[in-house]
Structure formats: structure tokens, C-alpha cells
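In this view, the complex is presented without one of its protein chains, the others remaining in place.
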Amino acid sequence: MSTEFESETDHSKAVLKIEEATVRFCGDSGDGMQLAGTQLTNTSALAGNDVATFPDFPAEIRAPRGTLAGVSGFQVHFSSTDIYTPGETVDALIAMNPAALKTNIADLKSGGVLIANSDAFDKKSLEQAGYDDNPLDDETLDSYQLFQVPMTDMTRRAVDGLDLSQKEADRCRNFFAMGLAFWLYGRSLEPTRRFIDLKFKKLPAIAEANRRALAAGRNYGETTDAFVSSFSVDKAKLSPGTYRNMTGNQALAWGLMTAAKLSGKELFLGSYPITPASDILHELSRYKNFGVRTFQAEDEIAAICSAIGAAYSGHMALTTSSGPGIALKGEAMGLAVMLELPLLVVNVQRGGPSTGLPTKTEQADLLQVMFGRNGECPLPVISARSPADCFEVAIEAWRVAARFMTPVMILSDGYLANGSEPWRIVNYQDLKPIPITHPEAPTNGKPFLAYERDELLARPWAIPGTPGLMHRVGGLEKADGTGNVSYDPINHQHMTDTRAQKVANVAQVIGDQEVMGDPAGDLLVLSWGGPYGSCRTAVTRLQAEGHKVSHAHLRWLNPFPANLGEILRSFKKVLIPELNMGQLSMLIRNQFLIDTIGLNKVQGKPFQVAEIIDKAESLLP
Amino acid sequence: MSTEFESETDHSKAVLKIEEATVRFCGDSGDGMQLAGTQLTNTSALAGNDVATFPDFPAEIRAPRGTLAGVSGFQVHFSSTDIYTPGETVDALIAMNPAALKTNIADLKSGGVLIANSDAFDKKSLEQAGYDDNPLDDETLDSYQLFQVPMTDMTRRAVDGLDLSQKEADRCRNFFAMGLAFWLYGRSLEPTRRFIDLKFKKLPAIAEANRRALAAGRNYGETTDAFVSSFSVDKAKLSPGTYRNMTGNQALAWGLMTAAKLSGKELFLGSYPITPASDILHELSRYKNFGVRTFQAEDEIAAICSAIGAAYSGHMALTTSSGPGIALKGEAMGLAVMLELPLLVVNVQRGGPSTGLPTKTEQADLLQVMFGRNGECPLPVISARSPADCFEVAIEAWRVAARFMTPVMILSDGYLANGSEPWRIVNYQDLKPIPITHPEAPTNGKPFLAYERDELLARPWAIPGTPGLMHRVGGLEKADGTGNVSYDPINHQHMTDTRAQKVANVAQVIGDQEVMGDPAGDLLVLSWGGPYGSCRTAVTRLQAEGHKVSHAHLRWLNPFPANLGEILRSFKKVLIPELNMGQLSMLIRNQFLIDTIGLNKVQGKPFQVAEIIDKAESLLP
Amino acid sequence: MAPVELPVLKPGDFGSDQDVRWCPGCGDYSILAQMKKVMAALAWPREKTVFVSGIGCSSRFPYYMNTYGMHSIHGRAPAFATGIKSCRPDLHVFVITGDGDALSIGGNHFMHVVRRNVNLNIILFNNRIYGLTKGQYSPTSELGKITKSTPMGAIDNPMNPLSLAIGCEATFVARSIDVHIKHLADTLKRAAEHPGVSFVEVYQNCNVFNDGAYKYATDKSVKSDNIIEIEHGKPLIFGKNRDKGIRLNGMQPEVVELGKGITEDDLLFHDELAPEPTLAYLLSRMRYPEFPEPIGVLRCVDAPRYDELLNEQVAQARAEKGEGDLDKLFRSGDTWTVE
Partner (left out) sequence: MAPVELPVLKPGDFGSDQDVRWCPGCGDYSILAQMKKVMAALAWPREKTVFVSGIGCSSRFPYYMNTYGMHSIHGRAPAFATGIKSCRPDLHVFVITGDGDALSIGGNHFMHVVRRNVNLNIILFNNRIYGLTKGQYSPTSELGKITKSTPMGAIDNPMNPLSLAIGCEATFVARSIDVHIKHLADTLKRAAEHPGVSFVEVYQNCNVFNDGAYKYATDKSVKSDNIIEIEHGKPLIFGKNRDKGIRLNGMQPEVVELGKGITEDDLLFHDELAPEPTLAYLLSRMRYPEFPEPIGVLRCVDAPRYDELLNEQVAQARAEKGEGDLDKLFRSGDTWTVE
């Protein structure tokens, strides 16, 4: 076996220094595009760039090869400056077949680099993609820098002699594409080689083939005349520390495990698989040695009920799902509110209504999680703003749930869940513990009161096994103090008010709302969840242009920070961009009677920075 | 057998003419208080009064005899003028035991008539009710006109010789109480005698016993010195017509059957029992000869899904439940929105959250029915304002569902469902038909488009069995026109907008909002659902006092009538009384940015007129 | 530490301070009384016991026990109980449920908790009616039954809870009767002691909405002809004079009279330990009036328990990988350092 080991920085061509780049790999589901994207991400991160990614899966089911429905993409944004989004218009698009080209070309910026696997543009594939003529041959793509690369052929040649079937050989094409992309952006092949060694340890021939394809791709860029220059992106000025790349779902899982440990608890997850939340279940089920128990229940209702049982039994309890599953959990969530037990409910939102667009992102479950239960049934709601932020959010949510004895809803979405960005690794001992105490039997002869409250209105968390504290909980209205069943009218009013006030009290611990920019001005962009990045980028740019625009990003949707009203009233206009038809707007308008302006979009895709800038500019003096 | 037949109008005592009276029977669940109340209601209605009733059941389970938890009450309000509520403070209270006295006395107005079955105030019963001393013997009840009547003893004597067991004899006590109440208000015994004849046809001894007890009660009032006078209430000036008494649940059931017939459809109900909605299932299951099919499903989810199946198959489809069951239906409701099939979902609200107060009334599910589904998932919401109004509401809801091809939510509540009032019987042929057409196979060779829309954005209702129209529906986002699965971003936006606009278009057919009183003024009382009666009474009284107050009662909660904003802005203040913590307020504030004032109460009980007047007065100049 | 002298608890010590609120005469009272006796006999600490229920008359049960308890939502008790037991295998967890609660809305959770063999004790109060909601038919109501929701008679083929449980391979399946108090107490005790899921169907009279549903099985004059007390290793004999038995005819049970050439040895012998559930299934199919209905333990076998296996996996993971170390985890895989 021979592997080429030339120095990878030995560029014989011109190198253009750029600040940032957005690259997208796209091809058939079977083409390994997710892997290609991940490798470019890691390599760029290791090179010191700030990075952010966004995979774009096909609909859940696998479509036949080569069809539009089967296209899978992965976008990587890397930069020498801080970035907040996985990029929008694409600087370089690598398309493995006509279908991929067709579905992705609209996002390539004019003048951008387009690398197409010309071998894949045969008649059948073109037809499948709905092309009458080969776009590589006519003027369709004239506004891009088109590079036709016979990737299939080159890859087959590279692996020649390794005794692979043609199918196996063709599976290495993504490494060829990676190699080429790595060359284009001056990236080292080393991390990917390490990955290959690890991943294909037991398949030496495949490992070698991939290694060769990778090198061949790099060499192709370096050698052929087609490419006249490559790019380089400097290291970003990230805060010092050790970093790793994390998706939102992974960050959430790890945050939850960390929260458990910080509170001296073991974690129980009751869940039922559903896109795009399943990966949290997958991830957590791997960590039994952390005391994590995962239970794949028969359905979403059993999932949350088992978690409530776990909470009653004294564990840190959690359930995860997406919109349709959350709808099913409404009744049990109501019980959790009544029982006043700590519980985390994670909703990784996807396109709705109904089954909707299961693999696409949306923020349209805010009102569902606020109100999707019978009766007056409030609970705190927190949202994550970026993939890595999911880690923090998980910890903060559990802190509140445990302190207030309440279910807390965590909102993520498909964009955050599958997207990734660098996370600065924390040291466990630097994190603030989450103190939890369980009452012991009263020694003063007084009866134990399961619904006696502390200054923030939380009740005690007495757990089975504790002598002397035997008590019964249930979904009927309960008498203040004792928690016994009560049908008394005034008590019902009192308990309703108390449950509401308890949730309102959360505002006392979450701190004030921060504003990026001046505390007053012409326009406040108010956002929550996934659009954080686009909003932050947009506002930063607008501020740079001298506009009196500020950005406030809400982490807690219920309750709002105490100072929010004051902030909102300090701006002439308030713009709320949301990937729904105006759900946060509704809450804000109701509470503050401010005529918010919505920027609303439900297209299964995140906002583009430009969309926000355009809208904001239309509102500015 | 001998039954006394003296003339019932032959009053030897003074008769005071009064305008209206509110009478409440209360006793143990086993004491037959519901029957007593119903008889007084019917008799009063037959006497030409306007009537309204409100039963107050104990919590679902039967408590041991004589306990506070086991008390059952039934209140009747009858009047010579129009009434809108079952009355509030009680003019006459008939208490069959200490527990009943204890739980009900607070509602008796000072100086009111209190008739107590003194035989039931023994030591054990007093203890069970938590009385240390016998309240009949001390000064506790000094502010009422207390009549101690040894009902048990008198009843036993009346039925003596009929060879009944003591238990059977005692079961006649409610007829004694009725007889006494009938005397007190100058009511004929005849209707109740007819009822006895019918009901106990097969038990002549029991029939005779009840007849005797009834007469004995009447005679007791007439003869003893205790009562010095009785009352009479003139006929009300009701619109001419034939009337019957109806509970909300019955009116809803009959309205639904009428709607089915008007649209040439047979009715399918998929339901699962739950208080206080079960009676709709019970009622509808009796009318198979009207083509009504009822299916008691295994749970609420199956109930709504079976109804959606029925709708797809071309039937008028319906599901009924209460809060917790509605929570379970959220996911399937989302599917119904996506499928755009006509479907009625009835929510007879009860006290929440969770299991809450199952037998008590509340209006706290408005936001749940608006938003308790994943994604952007709008549907029209209509609410009933009084028991008899449920009839109209059912028809109107189906008219909209069928016209717009959409699920429609009907909100009722425990107060309306079990309360009753006179309903002026309609002639079927006077009702406006509900035209429904199903498409036939296109003959022009064009393919059938399942999601092609008409001017109001409704799609066609093509039903299985129709040749040439075979099509598939489902919960994934669908392409405009064809209805095929589509993941296209712009299409998703378009379909989301379209579904929203379709619901908004309902405003075009529901007519303008009406206002009782001046179209502008100091205060608008804005209400929905059950509080209609108390609000109407309160505003009428305030207007009589010269205040510039008007009343607007919303029937449709989504969409709002087109002119609502204009109305709201014509008043200096808007008061919204709701049996929740401000749910309509939230919708109004959001949409119109008006600083509504809430009068909110969750005590399992309807508003008192005085509560609304007090609040309104505090807001008036 | 010196061994602690545990106080001996009496049945009454297991009663809570809440008034029992079933209708006078309801069969639930008897089951409650027997359960308290069993609790006293088992002598488990009260704080180690949790009663979980759904919604229904029967589901008020936990309020009346001075143990930990949860009155949850309709049909879902097995799921809550699974969560409790998975986290806390040290607790004794009982599920109290009704025929509607367990078999109608809760059928799926019932099925899954049974097939997973979670170490719970499920007691189903089967009164063949919806009590709490005042008299609709339930999944165990007979065909043709007239109820509030079936004025022309029920048309749903009723479920057989035992057949269903056996269809899901329940490891302990038994039946008893509310008024047969000694048998009931014995059965509840055996169920409580069974490691793995135990399922007991209790015939319970709802004297308000379905009075006399089990008259054939409780009425002194007929019951010995209509029920058969099965015992492990014993032949199936019944009748007032113990002169009738059950014999197998191929796969089909048949009623025979003893004597006239038929001896005990010709009868079917009960084997609650049979590894395959087919015998238990066959017994579950014996229904009045064609057959006497079996009461007692139909099946009692040992099988791995979900909650134990889960906790073993946790222990095994710890043994193999060591107690999880977050700092190590955070730094695993590709990382990079910014100075």
C-alpha cells in the first residue's frame, strides 16, 4: 500500500486570502455528503476558524437514487471572524449529480465556484432531475465559475488495483470531493486521514481507497489547469480555550448530563423516536455509565408519563419530542403542572402543521407549548439560540425546574438540532452546582405538608422511600398546604393564582434582558431561538452602517425578563423575525400592547441575513 | 288506592305576587334532588314562566351518604320577565340534610325561605356535616325564615299502608319536598303526577306512594300554621310559540341532528365518555332511527380519528369531549386541518388544569383550542351562550365546517351543558338548508384536483365510491392544487397562508358583531360563552341606571367579526369577564392592541350578576 | 449498627386520613380491606411502597393507602409506574386500574408493561362498566349490554383481560373476586411477591351501575358450579360436591362428571409453571356459562425483568467504562485549542 504524503501547504498556485467562506456539498443521500461536510467542518475548526454548519436532509424516506427528493446537502461556513450562522448564499457548491445541482444552485452566489461531477450528468440522471438539456453544456450556469470534474472516473482510477467492486470504488467519491475542497481552501488532509484510519480500522482496503481518493482530489486541484488559485482563511480570534464542534442535539444531551451531575441526580429520559429529536435519545442512551437511563416508550404519552414517574421517584426526568409528539403530551404536561414536579420537556420543532415537513425547521410550536393544555396551566419556556447554546440552556432549564418544582419546556428546532458550531469546552468544576434538597420526616410532630411553599412558591420534593413523608399526589385540584383533593371554589382560585405566580417568579432568577447596541433607538430587533444568528449578524451590519438598531434575543419566553417592557418601549419600532406567522409577536403584543412588526416565514428554512436587513431597512428612518 | 284530587288553586292563605324566584333543592346524591328540580322547572315553564336551571353535582364519585362531598343540588330560576341566568342568590332553599344545609346556606339571600328536613338533623348527620351543634336549634340561621319540616316522618305516614320498605318509603321524600315547594309557588301538581304515572307505570305501589308524598307536601304547606303565605309568579311575556325545556347538552345533540338533516347527511359521532360531555354521546346514541351512528371509541384519539375517517367517507362527523380529552385530540386535529375535511369538535369545558374539577364549570380552554396543535394550525372556533343556544350553534358550526371544508371547534361548558332553559321549538322546514355538493368525475379529461379552491378557498369534498376521483390525502404538506406531497419551501408558505386565509374568510359569512346598547360609550362589556346571561343582566341593569354601558357577546372566537375592532374602539373602556385568567383578553389585546380590563374568576362557578355590576361600576365615570 | 426493631404494622396502619368515597356497597371496599391486610402481612415499610392509578372509581384507591401514591391520568398508570420502577427498583410499585382505565384508553400501556415484564403489580378492578362517568359500557361489558351509551345494546365483542395479558406473555396472571376475601388476599399477596409483572383481574361489583354482574360467581347457590378454583399441580375439579371436572379433548376443554369411569387422573392438571403460556391461554378462554370460570393463579413463571435489566446495563456500563467523567467526555474526539 502506498499513500502519498506530499507537504500539503506546498501550493504551486496563487492563494487569495479571504475572510470567510460558505461551502456546500450536495449529492444523493447515498453519496456521503454529510460526512464530507463534517470533515470540512472539523478540519476548518482545527485550523482555527470559527465554523457553523447546517445539514439539509431529504424527507425522511429514501428516495430512489438520483431523484430530486433524494438530494442531501451539508453546508459549512468558516471564517476568520466571529460568525453566527452557517452562511446563506454559498461561495462554493460541490454538486455530485444533476438532481443536487438543480435543488441547490439557487443558493450559490453569482460568481461563486461550482464544482460538478460531470460523470454523473448522463441522460438518465438529467431526466430524473428534470433537465431537458445538460446544464453543464449550455449557458445556464454562465454566471458561476463552473468546474466540470469527472469525479467518478478519477476516483475509480485512484483506487485502481485495490480489488474493490465498482460500487465500493464509487463510494469513495466523496473523499475525492473533500480532497478537492480541502485544496481549494488550503486545508490539511491530516484530520481526515486520522478519521479514515479510525473509522475503517477493520477494512484496510476501503481505508486505503478513501485515503487515495482524498489525495487524488487534492492533487486534482493542485495540478490541473482548471483551477488557477485557491483561498486561505485566517484563524479566527476566538476566546482562548479548547474547542470542539457540537450539534444542537448533542449539546443538549451533554448539557442535560451535566445538569444531572451538577444536581447530584441521575438522569431518566422517557422518549419516543421522532425526527428531528431522535438523536437526543440516541446520544443519551450511550451514556449509561453516567447513570443515564433511557426508556424508549411505546408512544409519546407513555414517554412523558414515565418521566413524570421518574420525577416523582426523585430522579432528574426528561422527555424529548417534536411537534406532533408534543401535541400528544399535552394532557400529561397538565398533570405535571398540577403535581408540581420538576420535569424537562424538550421540543425540537419541525415544519408543521400535522406531519408537515418533518425534516425541515420551523418555530411554530411556541403557542402550542404555551397553551396546548386544558385549563389555566402555565409553565416556564426556554429556548436555545444556537447549537452550542443548547448546552447552557439544558442546565438553566433544569436549574429552574428543580428550584421551582415545575415542568420546564425547552424549545430547540431542526436547524439548531442538526446544525453545529464550535463549543468552548467547559471545566466541570467551574460550573455552578444545582442544589437540591429532599425533605426528611418532620421531627416536630407536625404533619408533612406536600404543598407547603417556600418564598418563591416552590413546594418540597419529598421522595418515596423517605419514612414519614408518605403522601399522595394527583390531577384533581388540591387543597393548599396539604395537597389533599379539594373542590373548594376559593381554594381553586388560590391554587390557580399560585401556580401562575410561581411561574412568574421565575423572572426573579433569570436576570435582566440584555440588549446588543444602544438601550434606545429607532428599531429593536427582538428574536428568539434559531434566528439569533441571522438577527445578530444583520443588526451588527446595520449598526456598522450607523443605524440606530439594537438586538435583543430572548432566552426565556415564559416568563419574560422583568425589564423587557422597558426595553421595548425605548425603541420607536420593534421588529420580530420568526419562523412562524407571528407567535412571539402575539405574546408581546398581549403583554405590552406594543405594535410589533413581524417578519414571518414558514418555508422550512432559516432566515437569510439579507432578509432581516431588508426588512429592518424598510423600517428605518 | 286513593289519590287526593283537591283543587290545587284553592289557597286558603295569602298569596304574594312576586316577579321572579330562585329555588334550590339540595340533599344527598341519593335524595333525588335533580328530579325535584327538574319537576319544578317543567311545572313552572308549563305555567308560563321563563325558567333557567343549574344543577350542581357532587364530584364524580359518590361519597358516603350524608357527607359534604355527597351533596347534590339543583337550582331553578323562574320569572314573569325574561331571564338570562339560573339565578344567583337563592330565595328559597330546601335542604334535606345537614350536609346540604352546610354547603348551600351561603347562597341563600338574607331573609330567604329555608325549609329543612328536621328529621335528618340527628347527631350522626350533624357530625358528618361538621356541625358541633344543631344549627336549627341555635341562632345560626336567624337571618332566614326557617321552616323545620319533619319530612321523613310525614312522608312515611303519607305512604303508610302501601307495603313499602322503609327505604322505599324514604325515597319518596323528594316528592314531599316538591309538593311543599309547589304549594309555596302556587304550582300545579298535575304535570308531576303525569310524570309519576309514566315513570312508575310498572311499579304501581311506588307510583301511588310518590303521588301521596307529593300531595302530603302540598297539604303540609296549605294546612300547617308554619307558612302564612305563598307566592305567585305571573306568566312571562315570551315570544309566542311552543316551548320545551332543554339542557345545553341536549340542545347541542338536537342541533347536530338537525344540521345533519339540513345538509342531507347522516351523523357519525366518535366519542369517549368524559364529564361533562358524556350526555351528548348518550343523547345521540338514542337516535339511530335518525341515521345517527355513535361509536364509543377506546380513547379520545380513536374517537376523533374515527370521526375524521367518517368525514373522509362523506358523513357529517363529530367528536365530543372535555378539556383533558381535547388535549389528547390535538395531533389529530392538526391532521384534520391539513386534510381540510369538515369536522366538528365539541369541547364541553370543565375546571382545569389536568383532571382539575371535573364537575365544575370553567372557560379556560379557549387558548388550548386556538393553539393546542403543532405548527401553524388555525381553525374556526364558535361558542354557545346559553343552554338553548347550543342548538343554533351546532347548526351554524356545521354550516361553516361544510362550507369551508375545515374542522370547527364548538365550545360549551359544564354550566351550559347541564343547565337548562326554555327553547322555542322551531319548525324544521323554517330552517335554512345547508347545501353540500360532492364533485363527480370530471368529464373534460382534466385531472381531478383535490386541493383546487373556490372563491372562499374551500377545496372540493370528493368521497370514496366516486369513480374517477380517487385521490390520497395525508398529513405531509401538500402541493397546491394536486394535494400531492410537497417539500417545496414556497409552496409550504403558500399553503400555510392559504389555510390561515381560509379561516379568516369565515368572517365573511358570520355577519357583523351586534351590540346591545349604544354603539359607543364609557364601557363595553365583552363576553363569550356561559357568562352571556350574567353579563346581559348586569348591563341591562346598568343601562337602566343610566350608565353608558353596552354589551357585546361574541359567538365566534375565531375569526372575530369584521367590525369588532371598530366597536371596541368606540368605547372608552372594555371589560372582559371570563371564567379563566384572561384568555379572550389575550386574543383581543393581541389583535386590537386595546388595553382590555379583565374580570377573571376560576372558582368552578358562573359569575354572579353583582360581580359584574360591581366591577363595571368601578370602571364607570 | 444495631439491628433496628421495626414496628409491626397492622392493616389499619395502611389506611390514610382521607375519607373513603365509594358508594356504599361497592366492591372496591373489600379489595381495599384485603390489600391493607396483605400489606401488613408483607411487612414492607410503608415508605417503600407506591400505589399508582389512573382515573376511575377504582383509581381513587391510592388516596386511601398510607403509602406513597399517585392518582395520575386516565389509562396511563402503567407508564408512570414504569418510570418509577426503572429508576427505583427498591420500591414496591402497585398499579390500580379499572376495566376502562386499563383496557380501553390504557390498553397500549397495559400491553407494553406486561410484555416488558416490568416488576409491577397490576390489580384490575373489573366491574364491566364505567363507574366514575356513570354507567357507559366498558371493553369487558357483554355483547348486547344496554348502557347509557348503548341504548340498543353493545355490539363490541368484549375483551378477555386474561387472554390479552397472556397474549402479551404476562409472567404472572391471576383472577379473584371482591367478595371471596380469603382467596383475594392470597392472590394479591402472591402477586405482590412475584418477581416480574403480576396481573390480577378482580371481579368487582359496581352496585350502582352494574349490580349483580358477577352474581353467577358470587351467589352462594350457584357459584361452585360457575367458578373453579385452580391450583398448581392439582386437577381441575369444581361443583358443589366437587363432582365435576375439566378434561382436555384435543385442544378443547370439556366439562365432565367424575365417577362413571372418569377419575381425577383423566382431568386436566393445572401447571402454573408451564413455560409456554398455551395452557394459561386455554384456561383464560373458559367463560361462563359454557364453563366454570377459573379463579386463582393461571400462570407464574420467571423471566427477565425490564427494570432490572435496565439497571444492570447501567451497572455494567459503569463496570466496563468506569463512572462517567464529563471532563473526559468533553475532550474526547476532535478538539482544538485557541491560545
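Order of writing sets the labels: A, B and C. Residues in every chain begin at 1.
Keep this in mind: contacts are C-beta pairs under 8 Å (C-beta built on N, C-alpha and C of every residue); 3 or more make two chains touch, one makes a residue touch a chain.
In this text the structure is predicted, and so the values were computed from the model without any measurement.
**Student:** Looking at the full complex, which residue from B:Glu168, B:Asp234, B:Glu266 or B:Glu452 touches the chain that isn't shown here?
**Tutor:** Residue touching the absent chain, from the options given: B:Glu266.
**Student:** Which residue, B:Gly475, B:Pro559 or B:Gly598, contacts the hidden chain when the whole complex is considered?
**Tutor:** The one listed residue touching the chain not shown is B:Gly475.
**Student:** With the missing chain put back, one of B:Asn104, B:Thr152, B:Asn174 or B:Thr258 would touch it. Which one?
**Tutor:** Candidates B:Asn104, B:Thr152, B:Asn174 or B:Thr258; residue touching the omitted chain: B:Thr258.
**Student:** Of A:Ser188, A:Gln296 or A:Thr498, which residue touches the hidden chain?
**Tutor:** Candidates A:Ser188, A:Gln296 or A:Thr498; residue touching the omitted chain: A:Gln296.
**Student:** Touching the absent chain in the whole complex: find that residue among C:Asn108, C:Asn121, C:Ser149 or C:Thr218.
**Tutor:** Residue touching the chain left out of view: C:Asn108.
**Student:** Given the full complex, what residues of chain C touch the hidden partner chain?
**Tutor:** With respect to the unshown chain, the touching residues of chain C are 104-108, 111-112, 115-117, 139, 152-153, 155-160, 163-169, 248, 251-252, 274, 276-279, 281-282, 285, 303-304, 306, 309-310, 313, 316-317.
**Student:** Kindly note down the residues of chain B that lie in touch with the hidden chain.
**Tutor:** Against the missing chain, chain B presents residues 42, 45-46, 48, 191, 235, 238-245, 254, 257-258, 261, 266, 268, 270, 287-293, 295, 297-299, 301-303, 305-315, 317, 331-332, 335, 339, 425-428, 464-476, 484-485.
**Student:** Across the whole complex, list the residues on chain A that are touched by the chain not included here.
**Tutor:** 60-65, 67, 69, 272-275, 278, 281-282, 285-286, 288, 294, 296, 298-300, 324, 354-355
Basically, only the chains that are shown with their structure count from here on.
**Student:** Roughly how far is chain A from chain B, going centre to centre by Cα mean, in whole Å?
**Tutor:** Inter-chain centre distance comes to 47 Å.
**Student:** Averaging over Cα atoms per chain, report the distance between chain B and chain C in Å.
**Tutor:** Centres of chain B and chain C (C-alpha means) sit 40 Å apart.
**Student:** Which chain B residues sit where two or more other chains touch them?
**Tutor:** Where chain B meets two or more other chains at a single residue, that happens at 69, 324, 354-355.
**Student:** At least two other chains touched by the same residue of chain C: list those residues.
**Tutor:** Expected reply: 55, 73.
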